[in-house]
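Presented below is the structure to which this report refers.
The other protein chains are all here in position, but one chain of the complex has been omitted.
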Amino acid sequence: MMNQISVFNTPAISDLPEDIRELILTVQEKSGFVPNVFLALARRPDEFRAFMAYHDALMERDSGLTKAEREMIVVATSSLNQCQYCVVAHGAILRIRAKNPMIADQIVANYRKADITERQRAMFAVKVAQSANEVDESDFDRLYAQGFSDEDIWDITSITGLFGFSNRMANVMSLRPNDEFYGLGR
Amino acid sequence: MMNQISVFNTPAISDLPEDIRELILTVQEKSGFVPNVFLALARRPDEFRAFMAYHDALMERDSGLTKAEREMIVVATSSLNQCQYCVVAHGAILRIRAKNPMIADQIVANYRKADITERQRAMFAVKVAQSANEVDESDFDRLYAQGFSDEDIWDITSITGLFGFSNRMANVMSLRPNDEFYGLGR
Amino acid sequence: MMNQISVFNTPAISDLPEDIRELILTVQEKSGFVPNVFLALARRPDEFRAFMAYHDALMERDSGLTKAEREMIVVATSSLNQCQYCVVAHGAILRIRAKNPMIADQIVANYRKADITERQRAMFAVKVAQSANEVDESDFDRLYAQGFSDEDIWDITSITGLFGFSNRMANVMSLRPNDEFYGLGR
Amino acid sequence: MMNQISVFNTPAISDLPEDIRELILTVQEKSGFVPNVFLALARRPDEFRAFMAYHDALMERDSGLTKAEREMIVVATSSLNQCQYCVVAHGAILRIRAKNPMIADQIVANYRKADITERQRAMFAVKVAQSANEVDESDFDRLYAQGFSDEDIWDITSITGLFGFSNRMANVMSLRPNDEFYGLGR
Amino acid sequence: MMNQISVFNTPAISDLPEDIRELILTVQEKSGFVPNVFLALARRPDEFRAFMAYHDALMERDSGLTKAEREMIVVATSSLNQCQYCVVAHGAILRIRAKNPMIADQIVANYRKADITERQRAMFAVKVAQSANEVDESDFDRLYAQGFSDEDIWDITSITGLFGFSNRMANVMSLRPNDEFYGLGR
Partner (left out) sequence: MMNQISVFNTPAISDLPEDIRELILTVQEKSGFVPNVFLALARRPDEFRAFMAYHDALMERDSGLTKAEREMIVVATSSLNQCQYCVVAHGAILRIRAKNPMIADQIVANYRKADITERQRAMFAVKVAQSANEVDESDFDRLYAQGFSDEDIWDITSITGLFGFSNRMANVMSLRPNDEFYGLGR
């Protein structure tokens, strides 16, 4: 059971729809392995496609936030939600994006003490993840004061929200991080 | 400000990409009004498309859960997350789907006392929303005992997760429910 | 069981002491039905009388708070305490008092986003209900700044406290809201 | 300020309505002092009368719970709600009722470790005070198994609820315990 | 079982290592009884010695905090952690150190309403005990503003931490307070 990818059944790559199989093979070629989240989500092709589309729309677009900053949000949110897969996998991506072998472990443990800027610490992922119901104008003002625009606030909120969603999925499915992630970018 | 749809700017329908404009006009024709969430999300066309694709993949598909049951999950999750838009809008949809004018208000106030079946009460949306990190085999066993399959558990988890995401978006944008929703299905 | 008023036994109106029977019949005449809370509490006549006396002393007296504002406090408190009876019944009363079909549902979902004034949002019912132990001078100052007097603060506190009490009673007895309440004032 | 009874103004005994003045003088004669709660509540005579009526209906009636057990509920609830007046004043009353100089301090610190019976530990005041919204049949079954009747459960709930209410009042008014209470019953 | 000192076995004084036996006999001579914590911890001599060394290094040293203030921190922390032994035993020591029969009961119930100075209320034991992970420069500034030095902040933190540790030990071992403590200093 320990080495099982997910508590749900996982399709063979060869059984997947053409577009999903191609996407997965491209990722495998680029990364050297297939991150387990692809296999775990592929059992529902339409949802797989929607997740990937949403992910790319937020994480690959031009933004006032750097790609490393977007991964900081993912790692902070995933740590808060205790999602093992997301912490380990996106911790690796953050180390690579930020070219910093320590930053992910620091944010996972306590983002308040991490080697990040005051502006980065002000991204309110923790508030969105824990108490979005209490967000009001004063939060916007604090973010504006750090130079964030409305588009940046939208990005922070959306990334926190999308990964809060995948954190819940990964926890329920007991999604296992690939062994490869642990050492990447160190 | 009170009648503003969202704290973020909202595009004119006429400025939207063709596919999104058509979708919105179709909804308007069918419902008699344009639910504000469509206008609020349309400012980011790619994310709009991904959200709608994900929504439909979960809410319109054949499933072991009825459409009313899926709306119960949305309403319970949105109430927990204190999302005004989602509680009001999906409360209306639930009343219509369940052909029951009281069910939404009951679930919003305290789902434990609502006129739902034991099986429906066992859908673990509240646990997924609040502590997915603690989900384990015993939760699956409780759901299996009520006749839920792995596919049903996947649906419950995904619906709770997707709406937990849109609850956070709607709260940060202060998304205003259309006045039309309050009286629908009563 | 679904249509049972309370998990505790409920006396027949004809068996009640004269004064309580008369009160209930008057309410019935005025409202067109007997709200279930009257029947559920009447099994303990002395406590019934004390509750009604306390209720009227707070809710019917002249006050710096309008009757609608007092019902806002009841609805916000009852939503926080997840009391189905109180949310549904006092939601109806609030709609009528405020002549506003949307206000109750808005406050139930998230009072921070409701169509109420800044002054009304400042009534600190949520703090009294959740952390009265932390109330200090700074809370009084915030209320004074909105024009509330000491008498108003006493009213807010007492109403929050009394309904926090009846919320707990109603939850333990699984007090069922009358079907009539759901549509009133819409 | 330290020796002030309450942050709200307090009437002189001589200015009080006849019935309230008499009640207070009787208490003074019996106890040797006037507990501050009487003076603090007397500023609103109707509410004072309702509170006293409710209090006596619950605390002085014949019940399946001894008077000491009812005070245990008050002390446990008041400690949970961090109400200084109620902890100190009802701690004294409990010591006297139970003829036990240690019992109140034990319950205040951690009722789970107090010298009380398994049955007394099963009174679910903490659950009523903290999460009455989650009370269900299984709680009733646990209480029935300890020999509690429906009337006893009503009493436990009502006492917890009434004192949860007065805890909130006392905390907002910063009601000061009389010095006399600290040493009583030791 | 009620009069058992601890759920773990407790060594006879005569079986203890010389230095520990002597220490305990000295305490007994001075206090008139052996506080149960000494017997309960002595079963692990090395840990006993380390605990006493740490305790004395913090509680007996010259400090910007008076001995009474240090006991206030112990009592506030122990009340928060619901440690019966520590609340009862250190409540007694605080009464003696402060020469005040009421102060301990006040702090146990709600330190915010206790007869202590603004400076004493600012000692941030509750924050260290509950959310040390959120401590930042603004906390230091609040403490500096009350005249506390870095050494004082170190003392507050260490005392809160050490007693948070012994609170957990005492709760797991169900350490029983000696009857003698209840009346001391009253």
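The first chain written gets the first letter, and so on, giving A, B, C, D and E; residue counts start at 1 in each chain.
In this section, a contact is a pair of C-beta atoms (placed from the backbone, for glycine too) under 8 Å apart; a residue touches a chain by one contact, two chains touch by 3 or more.
Here the structure is a predicted model, which is why all the values come from computation and not from measurement.
Participant: Can you list the shown chains that the absent chain is in touch with?
Facilitator: Missing chain, whole complex, touching shown chains: A, B, D, E.
Participant: Sort through A:S79, A:N133 or A:S166 and give me the one touching the missing partner chain.
Facilitator: A:S79
Participant: Out of A:I24, A:L41, A:A68 or A:V108, point to the residue that touches the absent chain in the complete complex.
Facilitator: Of the candidates A:I24, A:L41, A:A68 or A:V108, A:V108 is in touch with the missing chain.
Participant: Which of E:A89, E:L162 or E:L184 sits in contact with the chain that's absent?
Facilitator: Among E:A89, E:L162 or E:L184, only E:L162 touches the chain that is not shown.
Participant: On chain D, what residues meet the omitted chain?
Facilitator: 110, 112
Participant: Which parts of chain B are in contact with the chain that was left out?
Facilitator: Counting only chain B, the missing chain is touched by 133-134, 136.
Participant: Considering the entire assembly, which residues of chain A contact the chain that has been omitted?
Facilitator: 2, 78-79, 82-84, 87-88, 91, 101-102, 105-106, 108-110, 113-115, 171, 174, 176, 179, 182-183, 186
Everything below uses one rule, namely that only the chains that are shown with their structure count from here on.
Participant: Using the touch definition from the top, list the chains contacting both chain A and chain D.
Facilitator: Intersection of chain A and chain D contact lists gives B, C, E.
Participant: Can you list every chain that touches chain A and also touches chain B?
Facilitator: Chains touching both chain A and chain B: C.
Participant: Kindly point out which of B-C, C-D or C-E repeats the A-B interface, defined as over half of the contact pairs being the same residue numbers.
Facilitator: Equivalent chain pair to A-B in B-C, C-D or C-E: C-D.
Participant: Quick one: report the Å distance separating chain B from chain D, using the average Cα coordinate of each chain.
Facilitator: Spacing between the chain centres: roughly 44 Å.
Participant: Averaging over Cα atoms per chain, report the distance between chain C and chain D in Å.
Facilitator: One centre to the other, that is 23 Å.
Participant: By residue number and range, which residues of chain B touch two or more other chains?
Facilitator: 82-83, 110, 171 - these are the residues of chain B that touch more than one other chain.
Participant: Can you tell me, using the touch rule above, whether these chains form a line, ring, star, complete graph or other shape?
Facilitator: Contact pattern: none of line, ring, star or complete.
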